[in-house]
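Would you mind keeping the following structure in view while I ask a few things?
Moving on to subunit A:
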Amino acid sequence: MKLDSKIPEGPVAQKWTNHKNHLKLVAPNNRPKIDIIVVGTGLAGASAAASFGEMGYNVSAFCFQDSPRRAHSIAAQGGINAAKNYQNDGDSVYRLFYDTIKGGDYRAREANVHRLAEVSGSIIDQCVAQGVPFAREYGGMLDNRSFGGTQVQRTFYAAGQTGQQLLLGAYSALSRQIGLGRVKMYNRHEMLELVKVDGKARGIIARNLITGELERHSAHAVIIASGGYGNVYFLSTNAMGSNVTAGWKIHKQGALFANPCYVQIHPTCIPVHGTNQSKLTLMSESLRNSGRIWVPKKKEDAEAIRSGNLKPTQIAEEDRDYFLERRYPAFGNLVPRDVASRAAKERCDAGYGIEANDTNEGVYLDFSTEIKNKGKQAAYAQGNHNPSEEEIIKLGKKWLEEKYGNLFTMYQKITDENPYETPMKIYPAVHYTMGGVWVDYNLMSTIPGCFVAGEANFSDHGANRLGASALMQGLADGYFVLPYTVSNYLADEIRTGKISTDLPEFAEAESNVKSQIDKFLNNNGSKTVDHFHKRLGLIMWNKVGMGRNEQGLKQAISEIAQLKEEFYSDVYVPGTSDELNPELEKALRVADFIELGQLMAMDALQRNESCGGHFREEYQDAEGETLRDDENFKFVGAWEYKGSDISKSELHKEELKYEEIKIAARNYK
Partner candidate 1 sequence: MAKSALLKSSIAKKYWMALTGLFLCLFLVGHLAGNLQLIFGTPLQFNEYALFMTTNPAVKILSYVTYISILFHVVDGFLLTIQNRKARPVGYAKTNPGANSSFSSRNMAVLGTLVLIFIATHMTNFWAKMHFTTMPLQTITIDNGGQVSSFYITSGWGQDRFINVNQVDGENLIIEGNGFYYTKPIKVQFAEGYKDLHKITMDFFRSKEKLFGVIPNEGLFFTIFYVLSMAVLGFHLWHGFQSAFQSLGLNSPKWTPTIHFIGKAFAVLVPFLFAIIPLYIHFTK
Partner candidate 2 sequence: MSTAKNINITLKIWRQKNTKTKGGIETYKLDNVSTASSFLEMLDQLNEQLVNDRKEPVAFDHDCREGICGSCSLYINGRAHGPDTGITTCQLHMRMFNDGDTIYVEPWRSKAFPVIKDLVVDRTAFDRIQQAGGFVSVNTSGNTIDANSLPVPKDDADKAFMAAACIGCGACVATCKNGSAMLFVGAKVSQYALLPQGKVEATERVLNMVRQMDEEGFGNCTNTGACEIECPKGISLENIARMNREYLKASL
């Protein structure tokens, strides 16, 4: 198989405009005759479905949640980037493009990223027009904040709920189309198979999660916008239902899966507290603007803290190791996510972790310095030039409360500790997956007619995603890319006519799904689905997590293969197929996670370099920084499915060409 990325000719800044000008169109009178399926209703899916509906296509949209508004895009906190240069700090499309490529550690496609930067401004215009209440300044203009890995203020936000507001904006556009009858919404439906006819994507098999009925839906194009696969680690900041099933099913039908090993670990999450824990909660990256990250300098202090004999506030200033400030004086606590995460892991592995859990994994995020600084400023602002220590602390806490009150309350509710008095405990957690289904410049996978958008594809973030760029990509794909590129594909389908769901391909796909479901329900094993998922998560976290090495990866591959066998022979799934059966839903998802986990380990093993979120312990410099190997690994690793034995999967390489940007080492020192 030869990978054709279909990147248009010409200078990077003109590629998208030229390409759009030459794409084929579907006339308005033909659009109602054409069906489009959209799977997933997050930012990418909802915006795509709304756009197609508005253009006049016949759209069916699917989500497993009870409402399209609940897709996990809703949980994004910080913001969305756009090259508007409203703050007059020298921002431009080129700079956003450059920052994203650099942030991605030079493992993303130039053309895609440039297009993303080009349309970023329109996203903000679009959202504001839809009534998204972004934060504003007193003059009524939009406010911006800065985020990691950039030197400009280009992040638009709505308090700590930007993802929610953007998703509700896209959901409102989608709702409008549903109300007009142009989009048919299928809530509580899960796609379980892609149906191909003559090599083209022609429909899906979806399970109605309430009745358990398997439904056949046909279409001339299928859009997968089902999000990332972070839940392969069991514990992550993803929603409980987030899964890779839609992406994995099309992978098994012939779509290549690219860069599965690129996983983003977010540095500021609340640490694991116990074995019954179901998910990890993110504390916004914005906290790193005010908090200082540290662990004790002495191991005995760390031990005393873990055993409860010492409190962090009792440790003297000179006995604290502010390791990010020590290692990265230029960026300090604001280094990119992957760098901050690895540094925390390094300290904990060395025995300085402060959390009293099984792995001692946790570091402090301390606001006491900020309380004093801001308190002093506030006192001066009030005309008090000789404030007492008490007054300073009181004012400082007030400042913190205004700025981060919600987050502090949330932290207190979860941990029962007061972060105004004692430092927060944080630890990195799996947050986002840069890898995904391989797509060309038109966002089409290697299956004709099957497009993939948002986090589900691999296309724009390289090996590491910058903060506030996921929202940007989701909406860019759905509003401003797919409407053009899918129409181009559909221009050849205007004569096809309605696709019958009575075709043998549909019957076969349905019976495959049915037999998988029956197998689980009749398996009568001895262990729950979660039991296997947790074991998978543990293997993944320990061996395919923040730090990876050849030996661990090899072990992971064989352990996962073994786990897969055990899973199929010993899993117990209660209930029946014709009812709401959450255990069955989980079983079907975990089956795919297990296979994906193995592929991730294989991908991490073949990539003999460290880049972005992929850190191979063998490839680091003397100071523990990542060592990229541009000569041998400047490619997208796209895997082809070769049967249920995942180890037989075949790697294809798409060389990355850098014409605009000169490749350099990432340096945040």
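The rule is simple: a residue touches a chain if its C-beta (ideal position, glycine included) is under 8 Å from a C-beta of that chain, and two chains touch if they have at least 3 such contacts; residues count from 1.
In picking the candidates, the idea was that all candidates are chains of the complex that A comes from, given by their letters.
What you see is a predicted model; the values in this text were computed from it and never measured.
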Selected partner (touches subunit A in the complex), from 1 or 2: 2
Candidate 2-facing residues of subunit A, complex: 47, 50-51, 54, 65-72, 74-75, 84, 86, 119, 122-142, 158-159, 161, 163-165, 168, 171-173, 175-176, 178-179, 185, 187, 210, 237, 239-241, 273-274, 276-279, 281-282, 308, 356, 409-410, 413-417, 479-480, 483, 528, 530, 572, 574-575, 579-580, 582-583
